[in-house]
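Excluded from the complex is one protein chain; the other protein chains are retained at their positions.
Here is subunit A:
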């Protein structure tokens, strides 16, 4: 056996056949094991794709998808949604002047209001979104420009933010809190909704500003430095982001649970949108009772404190009022997709059926001439 280590090139462990002279006792057959695995005879399912065999699959898929599609489409259609563009790009728009005059540097705020009429009442909870178009929140350098440790209340990161925040890392030698381009470009329009009832009085619609962010964001990911008490002290020595009018600890002074990094508007903004046209949840209009609709049909006033310039990059600003269903907001696409794919399958199934009848049947009946 030892001799076999000489025979050349046996690194791969296949001793040559000639080396079996080692000793009389060492006769060990090299016969391979007759196992299903080693002989590649594992039991297997061998589907053969022919018209006949795949035919049922197409019909089954078709039959399942079409009803689902219809269901989804109906669900989506039941969702009520109303959208108001208040960018002010149009000269007729009420916010035109604000849009024209406003830039990041202005100190005074510009207020404008938009009137609209809801044709149908909105039942159940209504979600109020603001929407931006042509705003590339998914830009690579923009997405990176944040410091999660700082947002998580880490003291060292607060005073020494990550390099990713550049060039919004420091301002006048002081670290910016929150640093980075995302925070810097926080959406800061204020929106108020008024219902004009039949006698013409404006009633403010109560907007709930908590519960709009992900639970995990609010409670795990975002934390204020040094607990939630006395944010002013906690943020001592930091600078506010360049574009911000007020420091982070004054985002919502009324509610300490919604101030600083855990301000929900801020958290929502920090979750960068996937696509350049996006909406973000702004407020929730809670359902009052089961009898009265949350937003009855009628005339509404949207009061806007116009702070956020978008025209420079051709952006649009919208407000969306929408109810939601179990599958989210209004979007008929999925239903259509299901119906289309289902019908395609059905159609192809029919085609295959024809093919099968024309070409396949002959073989199945053909017997072997003997």
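For this structure, a couple of remarks:
In this section, contacts are C-beta pairs under 8 Å (C-beta built on N, C-alpha and C of every residue); 3 or more make two chains touch, one makes a residue touch a chain; residues count from 1.
Note that contacts and distances are computed from a predicted model.
Remark: of the listed names "Phospholipid-transporting ATPase", "GATOR2 complex protein MIOS", "6-phosphofructo-2-kinase domain-containing protein" or "Elongator complex protein 5", the one matching the undisplayed chain in UniProt is "Phospholipid-transporting ATPase". Residue A:52 is the one among A:52, A:260 or A:293 that touches the chain missing from this view.
Only one residue in the set A:38, A:174, A:246 or A:288 touches the chain that does not appear here, and it is A:38. Contact with the chain not shown here comes from a single listed residue; of A:85, A:148, A:192 or A:250, that residue is A:148. Interface note: of A:94, A:113 or A:243, the residue touching the hidden chain in the full complex is A:243. Annotation for subunit A: contacts to the undisplayed chain at residues 2-9, 11-14, 16-21, 24, 29-34, 38-40, 42-54, 57-58, 61, 65, 68, 72, 104, 129, 131, 135-149, 151-152, 154, 162-164, 166-168, 181, 184-185, 214, 216-217, 220-221, 243, 271-281, 312-313, 315, 326-329, 331, 333-334, 337-338, 341, 344-345, 348, 352, 355-356, 359-360, 362-363, 366-370.
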